[in-house]
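What you see is the complex with one protein chain gone and the rest in place.
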Amino acid sequence: MGSITRLLIANRGEIARRIAAACRELRIESVAVYSEADVESPHRLAADRSVLIGPPPAADSYLSIGRIIDAARKSGADAIHPGYGFLSENAAFAAACEDAGLIFVGPSAPVIERMGSKIEARKLAASAGVPVVPGGTPGDQTDDGIRQEALRIGLPVLVKASAGGGGKGMRTVRTEAELAGAIPAARREALAAFGDGTLYVERLIDHPRHVEIQVFGDDRGNVVHLFERECSVQRRHQKIIEESPSPVLTPAVRDRMTAAALAASREVGYRNAGTIEFLLDGTGDDARFYFLEMNTRLQVEHPVTEAVTGVDLVRAQMAVASGHGLPWRQEQLTQRGHAIECRIYAEDPANGFLPQAGPLLLYREPVRPGVRIDAGVIEGGQVSVYYDPMLAKLIASAESRDAAIARATSALRAYAILGIRTNIPFLLHLLEHPAFRAGQVDTGFLDRGDARFDPQAQDESLPAAALAVAAALGEPSAAPRDAGARDARATTDPWELLAGWRG
Amino acid sequence: MGSITRLLIANRGEIARRIAAACRELRIESVAVYSEADVESPHRLAADRSVLIGPPPAADSYLSIGRIIDAARKSGADAIHPGYGFLSENAAFAAACEDAGLIFVGPSAPVIERMGSKIEARKLAASAGVPVVPGGTPGDQTDDGIRQEALRIGLPVLVKASAGGGGKGMRTVRTEAELAGAIPAARREALAAFGDGTLYVERLIDHPRHVEIQVFGDDRGNVVHLFERECSVQRRHQKIIEESPSPVLTPAVRDRMTAAALAASREVGYRNAGTIEFLLDGTGDDARFYFLEMNTRLQVEHPVTEAVTGVDLVRAQMAVASGHGLPWRQEQLTQRGHAIECRIYAEDPANGFLPQAGPLLLYREPVRPGVRIDAGVIEGGQVSVYYDPMLAKLIASAESRDAAIARATSALRAYAILGIRTNIPFLLHLLEHPAFRAGQVDTGFLDRGDARFDPQAQDESLPAAALAVAAALGEPSAAPRDAGARDARATTDPWELLAGWRG
Amino acid sequence: MTSTRVTIRAGDSSATVEWQPDPQDARTTIVQVDGEREPLRVERLQSGTYRVTQGEQSWPVYAAATRDACWIFVNGRVLTLEVSSERGHRRSSVGAHEALSAPMPATVIKILVEAGQAVKKGDTLILLEAMKMELPVRAPGDGTVAAVRCREGELVQPGTALLEFE
Partner (left out) sequence: MTSTRVTIRAGDSSATVEWQPDPQDARTTIVQVDGEREPLRVERLQSGTYRVTQGEQSWPVYAAATRDACWIFVNGRVLTLEVSSERGHRRSSVGAHEALSAPMPATVIKILVEAGQAVKKGDTLILLEAMKMELPVRAPGDGTVAAVRCREGELVQPGTALLEFE
């Protein structure tokens, strides 16, 4: 470990720009990497240098350990920040950095590996005394053995294949009477799907909320937490709106949850920024929580923590990676006010949230007090089909949750993006939804359709001001340079191209 | 008092936009006013409505009580926010609002009037037990009477005309020996200048710092303070850089100063946002401070307080003006981290800081975490000669003073303004000055020339990248719409046109 | 001063709109939307940025055109509108603006007409030079030159009216 003088940012988009901005403040030289699809991308220009690392597919560029390490060597970097997604939780990459003599801004490779294994991570949490979702693979795999285990854990339970994942062979059992039918059915499906009928029984958490604790450790054995973020507004496990504080965590549960997160982090000897995700079951002081997983990197939603605690997590990452101690003692950290992050995705809420690609004919960010925009795009740029469709994050912070919602709403209404569809209308719909306003959203809320978004039900009137401008748009100089270059809706389905990305 | 539904903003520039943004969040309709010079100004578009109030000279528009009240009536407004400068500290205006049945977002007219009189304000502060600069008009105006008073107050002193101001007839006396000559000389000059030889003797504060306390009161007798701002970086009494916390205020002195500010505010029955300015003499726990004046309005530099306390002062102004109680109790208010505001002026640091007017051919704000920009201008706009040359404020907040300075420096380096000269090179020079870095700047620092800015001494090399773009600028589409419309340096001297403005 | 009627569609909704350039200000178009009491003034501020005013009220509006549609942002809503003229032409091929302006920064090298002069469609009215090319500014139809707003040798910018035509 030593001080960082030139740092390669092994990422793209908003997080690469955010890291580059931190480097400028720390007077660290920054090196961007870019694929052939990102020659024009603004993250390239945010850094002092930039190195082409390969063709558009992430596997050949942003996910290629060899090419990233080569780029670092070539540009004389002495450290690598992985951002989030891509190689950020790849233990082999962290190890390759170490082998190449490069500081990896993150935890050690063995810690990444250990926390990357769901089974290992669960074991570690349990051994640190952190609650995990009760469950196990009964030694007695007879119908009665499974039944006894289910009753021991307590109904409702999930009975599922021990071998596989993805919901195959999974049965929800809410009453004892249902057990008799569910067990053999689950076993048959497990056998058919995985060639292994071994069953796993787990407590079913109904309507869980996703609450996570930001932790930070250094090389000297210090670990602190930076309070929670609630990320229950999810669609297909993709977070959409995150906030801090959680609207439901009581001080007593917060104390228990942060203590659990610190215990797990200490148990694994955690270094740098990390997040421990929990499922929260219930509300009030009696709410229970269970360890879900640990993310061994900076999160997309780290700005809400920065807003409520007033710290700079990326700056602290650099300090700790350089071998300095943590910049804060636990008692110096406070949670003040409320912050909400809205992720702006290039996707069409009126058309099954299909990711959009195409030109950003016009892109104007709202600029106002209490609103932070971390964006990966600029006007005139192209949103490609190769990478995550997140364009930007809007973080509104204010004195209270209501004021932060009002601020986010007002700022989203002033966020002008033309040329491709975005989820902004959907975000506004969510921010105004009574369940969200009341803080009553769980992780299944969107997938159950509780906040059904019907664009046809939106205001159908054509505003006179819009009609007037459309009529007046005769002046050709009004048309942006790239106008007409591509029609966003004509692009092919990009779902298939998003592999390798974790939000 | 009642709730506000439509608010007229009796101002222009960045503060009008900032108030309009607050209105949108509060779902209050906003009405902008504009002069004929501001038809194109962005503050007009920030509001829901806008009303033309008169020709460019402020006396006939932004300073015209009749025209502003008329505009409020005409547009159906039920409240007026005066911003800062213009009519914000005009007691007659506050009274006119009340007479017209309009809520004035600020203190009552009698309070404005009382605090607007230096003599009255000084009396009030003294009666509240707040230290004022020791001094007085001796009853015995003989040489010996003056001499006795000077020695009673303690050297060094200023001996000056009681009747006038502006430094005429003012003598600095540091030793007893100097008194014999200084007293008759000051009397002769006072007589010549004001026809009145009466002398006033006042303690001379050498190298004072300007530290002010933000206070806030409501209609129910509650008053809180929101800690201090240090504004010692001034040129000709114009603040340039403000910060919070002060780099020198010790907790003990802060406690005494905030207590003094609260005492003065309570004494006058203060309502809404106000600032009590102090001269700080010395450092450490023994530092003394003296009441300077009270500003009965929102300050230009209020964002640094918002940054370190996490509150929204304009939102609170609206709440209190609507008759609600203060949104905070004193013990809920905390000062966390460090914030620095840099005022971006249209002025030429290489040419005696002459205010500049002309087209903003290009105007790009830095967008990054921890940086807030409150701007009154947009690209393509014109900076007119009629009003204050402040274009924008850049507020950097971070965990520490050093980090905030680094953030401000980095953001200013990315703030691209072309077409007119700005003071950004000078701000960068100040932020990097060892005296500023060490927190050793007093209010005389700039006027003494301690931070002499020699643009010729700056880097003389022509960066290759700049040369390359200049050479390549052949593409006519690269030239902005207004290019060549006006040459900023060709405009007439605007010093004379700035009357009626208080920063 | 003639006005142009266009039909604007978005999904199943449509509206009829009549517009004409503001003779006072080449950057401004005056638009009457069917069913609105008062006409709207559309001023082009910057690339893609417009101010629409109706009485005291005003809205910032952002717009961008593609081959197929106008993208419009107003009050937090994004609309994609299709514009067609009454004669069934695509809007983009109609657009004969009565205040003629330079398409790019250019120098006025010759003014061939004067105020009051009758001209025929296609007549060259002004010669500009830019990028070493001559650009003729031609009459968009038969009519009369109402006013000449430039002088020879002047460097003009796009969006600045060179002459008015009726």
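Here the chain labels run A, B and C in written order, and each chain numbers its own residues starting at 1.
Basically, contacts are C-beta pairs under 8 Å (C-beta built on N, C-alpha and C of every residue); 3 or more make two chains touch, one makes a residue touch a chain.
All values derive from a computational prediction rather than experimental measurement.
Although it is left out of the displayed model, the omitted chain contacts the following shown chains in the full complex: A, B, C. Summary of contacts with the chain left out: across A:Asp281, A:Glu306, A:Glu379 or A:Glu399, the touching residue is A:Glu379.
Screening B:Arg73, B:Lys118 or B:Arg364 for touch with the missing chain picks out B:Arg364. Take chain B: the residues that touch the chain left off the picture are 361-362, 364, 412-419, 421-422, 424-425, 428, 459-480, 483-484, 487.
In the full complex, chain C contacts the hidden chain through residues 47, 67, 95-97, 103-104, 130-138, 140, 155, 158. Although one chain is not drawn, its touching partners on chain A can still be listed: residues 31, 40, 44-45, 48-51, 75, 378-380, 476-477, 479, 481-485.
Note that only the chains that are shown with their structure count from here on.
Highest inter-chain contact count (C-beta pairs) belongs to A-C. With each centre defined as the average position of its C-alpha atoms, the distance from chain A to chain B rounds to 42 Å.
Residue positions of chain C with contacts to 2 or more other chains are 47, 59, 158-159. Shared interface positions of chain A, i.e. residues touching 2 or more other chains, are given as 413, 477.
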